[in-house]
Every structure is written in structure tokens, then in C-alpha cells.
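Excluded from the complex is one protein chain; the other protein chains are retained at their positions.
Entry: subunit A
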Amino acid sequence: MLLYATRRFGLALLILIVAVTVMFLMIRAVPGDPVQIMLGPRATPELQARLTAELALDQPIWKQLLIFYGNLMQGDLGIDVFSGRSVTAIVFEQLPHTLALIFASILWSALLGIGLGAYAAAHPNTLIDRIAAALSVSFVAAPAFVVALLSLLIFAVHLQWFPAIGAGEGFWGRFDHLVLPAFAIGLSWVGYIARLVRASMLEVMGESHIRTARAFGIHERRVVMVYALRIAILPVVTVIGVGMGFLLSSAVFAEIVFARPGLGKLVIDSITTRNYPIVMGSVLISTGLFVVSTAMADLINAWLDPRARTAA
């Protein structure tokens, strides 16, 4: 298990390096002189030259990359062009808001989705199964931005149950502000996970070892919850791990619709202003988040399934 974990994290690091390098090169391929866009049309040539030198934009691209990684090793992501503050500080200031949103979304959608899927699989072709199927499909089909706007309109504006914008103060304040965005971006995941769990459960319930467990008189609840669910959940864990990446991009618009601080909002704002250091810092952190979450998913699977430990 330890060897597996080490190897898995080695792979994660490699993915991270590749992703960050690609992003580094891509942002430099965007047309237009970044220094001019950042400083505006009325900047003096001296100022332009100073910023070009500061960002090392006059160097060949391979050298720029080397400088970037060199600084990164020392935990230095550069300085925000406008405020002059450390990028690391800015990014880590926004990160908790995005993390809270993503974890809240995945938590409620996974719990509800797995429950719904497992229940539907345990009672296939009953009325409840059909209702669950109809609900799941409509959840998947509903675009998150529509859900976000509608829930904002209904629950915040008309019913006034939850606050509409911002991130809130204190635990309950933050919780209150989290409900609607987490609902909006988690809803389609409920349906998706429920369908996945149901299909996976039905397959596992048909396997011989389930018949064996029943033939030994093991209680049906234990057969479903332990003997079947532990296997049926494996693909779901993988999907959730990868889903963290999708949730990151959902978080971008949720943060804009609900005017929440967060990484997504930071990235959008800094791309439009060509604020290279902030873009690179945010991308690095979100890529890191994605890589860590997929690696975690693999590790959880290895913990759940002894066969995966030896296979990898």
C-alpha cells in the first residue's frame, strides 16, 4: 500500500509539471503584447521596459520557463502586477472559498446520489426506482448556470431563505452563503452519481459472491451495504476524483453568478487583464488540486479494493 501510494504521488507530480508547463506556454501564445495591455496605452516606454524586465519577458521562452520553475521551488509565484502583493498570498486568500464550495457540492451530491442509486438498485423496476430515474435524468440535464440563476431568483430573491451574494462571515454565515452555489453546481452530480451507482450496484448484485453471501443467511441490509456497495462504489470514487476538475470550472461561474470570492473569479479577472503571475499561480493551485484529488481517488480505491493495490 505504501509503495503504491509513493508511486501514485510520483505520477501526480509528473502530471502537475506537464500541466503547468503547457499552461505557461499557452498563455504566452495569446496574441497581443501583454505589457501594453497590462499598463494601458498611455504608459511610458521606460515603465514598459521595466515591467518587461521584471516579468523576464525579454528572455527566450525556455529561459522564462526556467526562471518560473526556479522561483516556484522557493515557493515564490511572483508579484501581482497591480497591487504589488505576493501572488502566493493572493491565491491562498481566495483558495479556501473555492475549496469550501467544491467540497460542499461534492459532499451533498455524493451522499444523496449514492443513497438514491443504492436504493433504486435494491428495488429495481419499482415505482421509487422509476421516480429516482426520472429525477436523476432531469438533474443531469439541467445546466448548472440555469439552476444557479433560478435558485438565486427563487430562494434568494423571492423566498429570501438564503443570501444572494458574497461569502459571509463566521461559520453559519459562511454556511448560509454556501447553500445556493453548492446546490447549483452539485445538482447535476446527484443525478449523475445516482445513475452510476444504480448501474454499478445492479451489476454487482448479480455476481456469484452476492448469492454466496445470501446463501449463508447474511442479512440483506449487510449484503447490500457492505458486500455489494463496497465494490459498486469503486467507479464512483474515480468519477468523483476526476469530477473535482469539472467542479473547479463550475465554481468559476458560480463565483461570478453569486459574486463569491474564489479562485475562479480570480482567474477570469486576471486573464482579461493579462496578469500573468496571478494566472500562473491560480492555474498551478487548481491543477494541483485536480491532480491531488485524482490521486486521492486512486488511493481510496486501493484501500477499498485489495486487487487494485497489486495491479498498479
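Rule of thumb we're sticking to: contacts are C-beta pairs under 8 Å (C-beta built on N, C-alpha and C of every residue); 3 or more make two chains touch, one makes a residue touch a chain; residues count from 1.
Just so it is clear, contacts and distances are computed from a predicted model.
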Query = What protein name does the UniProt record of the undisplayed chain give, "HprK-related kinase A", "Tricarboxylate transport membrane protein TctA", "Sodium:solute symporter family protein" or "ABC transporter ATP-binding protein"?
reply = "ABC transporter ATP-binding protein"
Message = With the missing chain put back, one of A:Val35, A:Leu77, A:Leu196 or A:Ile231 would touch it. Which one?
response = A:Ile231
Request  = With the full complex in mind, choose from A:Arg85, A:Arg130 or A:Arg307 the residue touching the hidden chain.
outcome  = A:Arg307
Option touching the unshown chain, where A:Arg7, A:Arg85, A:Arg130 or A:Arg214 are the choices = A:Arg214
Key: Touch list for subunit A against the chain that is not drawn   = 207-209, 211-219, 222, 226-227, 230-231, 304-307, 310
